[in-house]
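Here the complex is missing one protein chain, while the rest keep their positions.
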Amino acid sequence: MKFTIQVNEGPYQHQSSDTAYQFTRAALEAGHEIFRVFFYHDGVNNATRLTTPPQDDRNVVTRWSELAEKHNLDLVVCVAAAQRRGIADADESKRNGKDADNLAPGFRISGLGQLIEGGIQSDRLVVFGD
Amino acid sequence: MKFTIQVNEGPYQHQSSDTAYQFTRAALEAGHEIFRVFFYHDGVNNATRLTTPPQDDRNVVTRWSELAEKHNLDLVVCVAAAQRRGIADADESKRNGKDADNLAPGFRISGLGQLIEGGIQSDRLVVFGD
Amino acid sequence: MSDTKKFLYVNRKAPYGTIYALESLEVVLIGAAFEQDVQLLFMDDGVFQIAKGQDTKGIENKNFSPTYTALGDYEITKMYVSQESLDERGLTIDDLMPLTYEDEDDDWAEKSSIIVVNNAEIAALMEEQDVVLSF
Amino acid sequence: MSDTKKFLYVNRKAPYGTIYALESLEVVLIGAAFEQDVQLLFMDDGVFQIAKGQDTKGIENKNFSPTYTALGDYEITKMYVSQESLDERGLTIDDLMPLTYEDEDDDWAEKSSIIVVNNAEIAALMEEQDVVLSF
Amino acid sequence: MMLHTVNKSPFEKNSLNSCLNCAAEGSTILLIEDGVYGALKGSSIADKVQAAMGKVTVCALGPDLAARGIADKVIDGIKVVDYAGFVALSVENDKVQAWL
Partner (left out) sequence: MMLHTVNKSPFEKNSLNSCLNCAAEGSTILLIEDGVYGALKGSSIADKVQAAMGKVTVCALGPDLAARGIADKVIDGIKVVDYAGFVALSVENDKVQAWL
């Protein structure tokens, strides 16, 4: 079965991203397909490579990046939400006249249409938020 | 009268930062002193210079930076909260082995002791959060 | 699986205190281009999103409420509103903005998009959907 | 203004669902070094922060609840807990971790830090403070 | 005396209820952000707010009322203030407790 996962909150402040990660991993282990993980609202903050969590804590960002690499996941960050909150890849950074970028490996920035497409193409859309 | 302001949520997602800004501005206009504005929890996300909000919307980050410059405000970002969430100045970035930094002008990164000190030194501590 | 799915946007949060209402509306607008069968549900504090007379100058925030009145032009013509949620808040339909569309099957007559529903009808409405987006 | 102020930390949120409980505790620990008169209040879902038997392995999150039991060593010996909040949740004091301190004025006898208070006592407690930090 | 701020809708969260239960007589409650819905006339919780007004002073932030389209639907006796008034309330009272 094909899933799209929506994540509405950033790392650490809310459990949403943790639960979405555990759900995604369990779905993959059960042999399901993850069509896409879409990061919206503060969820875009899961995609910054500048986090340095305490060593005895989980690394929410790296965990997503690693899962994406292992399973070839499509981790999409909403461009409009990302602009509001300061998440940018090199292209976005240049386009917006910024001097730095912070997107973590395995994530890509794209439009809201990717969420709708996820809803259309997948058998289930599961939303995690606050 | 001397105020310390605590901001617990990031820009746009919650109104907390907007209200804290309006309160701070009104306090300054009334002739009060702002001892410190302390950004904690997701509040540290107010301090990224990488935001590009829509042109017809307010720029939450720039607004804080400008107010700080005009009134010589002490805008302090909690280092532990900032590390978890990917907010870093050049020093922090280097210390944590990162290849970029994103702190906006007018903000500085420091410890939680700065919040306690604000509580001790100020006549009022006012908290804005979710 | 048909190419057209029934999409329900469930709006349960007040505007301005958080961004969910605004960013949900952005999804609705983008989604309109995909020619799906789209419905909006306003319940709990979500009914405040379409309250009349919003004026955001004082909080220096964007007033996005006029956009709801334009959704009819995007062929979004089914806006469900919870009766129980209105009642709890002491509101009636007159406290809401008029949301209308022009019915192409009825000589472009202007009709209300608002459909007031009770909890049982909301339960049935949700069960009809293919995709539920919640904010 | 005296150099010692009465600080009250008001904890009203459950642990793990959000980070407020953990990061509030970090403030308490840092604040302990400032030698102020510190008190903690657990009310509403905040009472769950000091529930017994927390085991976070399954959610792969850090179990920070043992830290509360160490606060006595930081001379934080007044932990107020709302009676009404316990009642609403069907909890009693036995569902909470034992939080204790050693009383230096009483030959280091081990005593409970927990003081159960009702709403009226909470009102009075808040009025006594110089600084209230809320999470 | 204490200034209590409430920034959550009373229909969504328990903050206003907890605040009303624990606010000492003579203190002031200021409704801000989504908390201003607590000032709404004729709602299911309006009676509880009105009953509390014998014991505490209830204020609401005008800019937040206006943003939400309810500036003309406020319970009689609730005092509407602007940001300067919010600052003044936090000066008049000797501490501020935020019911987040």
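Going by the order they are written in, the chains are A, B, C, D and E; count residues from 1 in each one.
Just so we're on the same page, a residue touches a chain if its C-beta (ideal position, glycine included) is under 8 Å from a C-beta of that chain, and two chains touch if they have at least 3 such contacts.
Being a predicted model, the structure only gives us computed values, none of them experimental.
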Contact list for the unshown chain, restricted to visible chains: A, C, D, E
Given D:Q54, D:T69 or D:Q83, the one touching the chain that is not displayed: D:Q54
Subunit A, residues in touch with the chain not shown (by the definition above): 1, 3, 8, 15-16, 19, 22-23, 25-27, 29-30, 32, 124-130
Interface residues of subunit E (partner: the chain not displayed): 11-14
For subunit D, residues in touch with the removed chain: 13-18, 44-45, 48, 51-59, 61, 63, 65, 87-90, 95
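In this section, only the chains that are shown with their structure count from here on.
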Most distant chain from subunit C by Cα centroid: D
Of C-E and B-C, pair with higher C-beta contact tally: C-E
Chain centre separation in whole Å, for subunit E relative to subunit B (CA means): 26
Inter-chain centre distance, subunit A versus subunit E - centres from mean C-alpha coordinates, in Å: 38
Shared interface positions of subunit B, touching two or more other chains: 8, 12-13, 15, 19, 22, 41, 57, 80, 125, 127, 129
Of all residues in subunit C, the ones touching two or more other chains: 16-19, 59, 61
